[in-house]
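A single protein chain has been omitted; all remaining protein chains appear in their positions.
Think of it as A and B in the order they're written, each chain with its own count starting at 1.
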Amino acid sequence: MFDNLLIGSYIPGNSVLYKLDPRSKLWASGVLIILTFSVRPGLGLWLLILGITGTAGLARVRVRYYLSSIKALWPIFAFTLVANGLSLPGQPIFILAGVTLSWDGVITGVLLSLRLVLAVVLTSVFTFTTSPISLTDGLERLFKPLTKFGFPGHEVALMMTIALRFIPTIMEEGDRLVKAMQARGGDLGRGGVIKRAKNFIPLLIPLFISAFRRADELAMAMEVRCYRGGQGRTRFREMSFQTGDFVVVGISSLLLLVVLGLHTFG
Amino acid sequence: MIKLEKVTYCYPDREEPVLDQVDMEVKPGEMVAVIGPNGSGKSTLAKLLNGLLLPVSGSVTVDGLDTTGTDAVWEIRRRVGLILQNPDNQLVAPTVEEDVAFGPENLGVEPGEIRRRIKAALDLVGMSEYANHSPNRLSGGQKQRVAIAGVFAMQPSYLVLDEATSMLDPRGRTELMQTVQSLTVHGVGCVMITHHMNEAALADKVVVLVRGRVELMGSPQQVFGNSSVLRRHGLQAPTAARIADSLRRGGMPLPQGILCVEELVKALC
Partner (left out) sequence: MLRLKDVCFSYDRPGSSKAVLKDIDLRVEAGEFLAVIGPTGSGKSTLLLHFNGLLKPNVGQVLYQGQDIHRKGFDLRGLRREVGLLFQFPEGNLFGQTVYEDVSYGPANYGISGKALDRVVEAALQLAGLEAGFLLRSPFTLSGGEKRKVALAGVLALEPKVLLLDEPTAGLDPAARENFLNLLKGLNSQGITVIAITHDLEEVSRVAGRVVILAEGQVLADGPVREVLTREDLEKWELETPEVIRLGKALNLNVEGLPVIFEEEAVKTILAGRG
């Protein structure tokens, strides 16, 4: 039922951003998020807004998808605005029952909310244009050098892949279990705290048991297909940096250096 | 050829053998059905065929390789694919394509070749349009076909299906049987462990396993003609065979070896 929404909100499409290597996207997103929260208001911030909006434009994903992500977070924005407005000193807008709402506070709140919106748009661009599979692939490759230090990179990536595969299945199972409970007069919402906790037992126990059985059978199925860990494994999905990727990594790295430089010496 | 010679198997904590002195052969391109009542050791047999379990005595050899030889284990697993009952718990990846790639990736096959094998495998099982689909949205029959594609991409010589159709609806079962028949045409020897007699009737050879022993072995006509043995062990022949048998007992002269309705109609007209 909700596997559309759940799988990292990937929206199939084919703009230039879809064709980029997930590793370069990961790097650029990481850098841009740092910049979003560290760049000072003024020209820098305007350039950032322009840059992020431009990137979103490149993605060619319908605006309404971004809007629904932003809309979902409105309580956070409201809270940020009010909290900053009430706690920071400055020229008062009005005073009520000893609590002051200051202009400076509100402006700080607005700016902070703006940064949050930018962060949301940025991460949305990333998840909309990167399929979960290529993300886990990208992560696996990034982890590869770390495996020399004993980090189980391949195993972590495989776990993510299997989780992605089974999350919708297990959610549907949970849904069926809830219906089965309702069919016997069970009700998840009733009773006091303890009763409610007990109400979950007919749901959790079968889910756990079935999850263990799945793990067991899946492990056998994997062995049958000659899985023996990450050694000697190839990947059919080939990934190599194209010109676009070098450009993206280059520009974002440059921006990072510039901002770090300004912070240190500015 | 897969050869079982006097294979006996007991679970570690039990005394009674689950399989007792079983002799059996599977040739490339052959379809062998294994039937038997519950507890007859059919699933254990499936796991012995590809080395997941090792015989306590006797030997299992696959194209001359002994399953107890430690160096041949992975080669044997590659040659003898296994499809299990639960369609869901065999698919590892979030898309069909990725899942079919899993086996060849484990074997270290180079990417271009993997891509070719994926295409060939999905074509064989009729799931090419679903390459980018999530397994979650597929029907049971489709999932089993993807599982078969995943094994086929490893270029096995044999395929063991352990009650692979028992959780499927009739359409899924038909699709699966068609796939199995395509496989045998490609030279893959298939062992079908099943309790659907009309599936067993399509095989080249039927093995009846009762309490770990081979009770009967032969062509479907021979095995299903032996109604007294079948009845004694709570097994049934396909409907047409049963009716033919009842008619013979009622005094009607009918040729032996009738397995399906068409043959029965012909014999009666």
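The definition used in the following text is that a contact is a pair of C-beta atoms (placed from the backbone, for glycine too) under 8 Å apart; a residue touches a chain by one contact, two chains touch by 3 or more.
Keep in mind the model is a prediction, meaning the values are calculated, not measured.
Visitor: Of the residues B:Ala101, B:Val207, B:Val223 or B:Leu264, I need the one that contacts the missing chain.
Guide: From the options B:Ala101, B:Val207, B:Val223 or B:Leu264, the contact with the absent chain belongs to B:Leu264.
Visitor: Which residue from B:Thr68, B:Ser166 or B:Gln181 sits in contact with the chain not drawn here?
Guide: Per the contact definition at the top, the residue touching the missing chain is B:Ser166.
Visitor: Give me the chain A residues in contact with the hidden chain, please.
Guide: Touch with the absent chain occurs at residues 1, 4-5, 173, 176-177, 179-180, 182-187, 201-203, 205-206, 209-210.
Visitor: Given the full complex, what residues of chain B touch the hidden partner chain?
Guide: Contact residues on chain B toward the absent chain are 37-38, 139, 166-167, 169-172, 195, 234-236, 238-240, 242-243, 246-247, 250-252, 260-261, 264-265, 268-269.
Here is the rule we go by: only the chains that are shown with their structure count from here on.
Visitor: For chain A versus chain B, what separation do you get between their C-alpha means, in angstrom?
Guide: Between these chains, centre-to-centre, one finds 44 Å.
Visitor: How about chain B: which of its residues touch chain A in the complex?
Guide: Against chain A, chain B makes touches at 50, 52, 74, 77-78, 81-82, 84, 86, 88-95, 98, 101-111, 114-115, 118, 134-137, 147, 150-151, 154.
Visitor: What residues of chain A sit close enough to touch chain B in their complex?
Guide: 3, 7, 132-133, 161-162, 164-165, 168-169, 172, 213-214, 217-218, 220-228, 232-238
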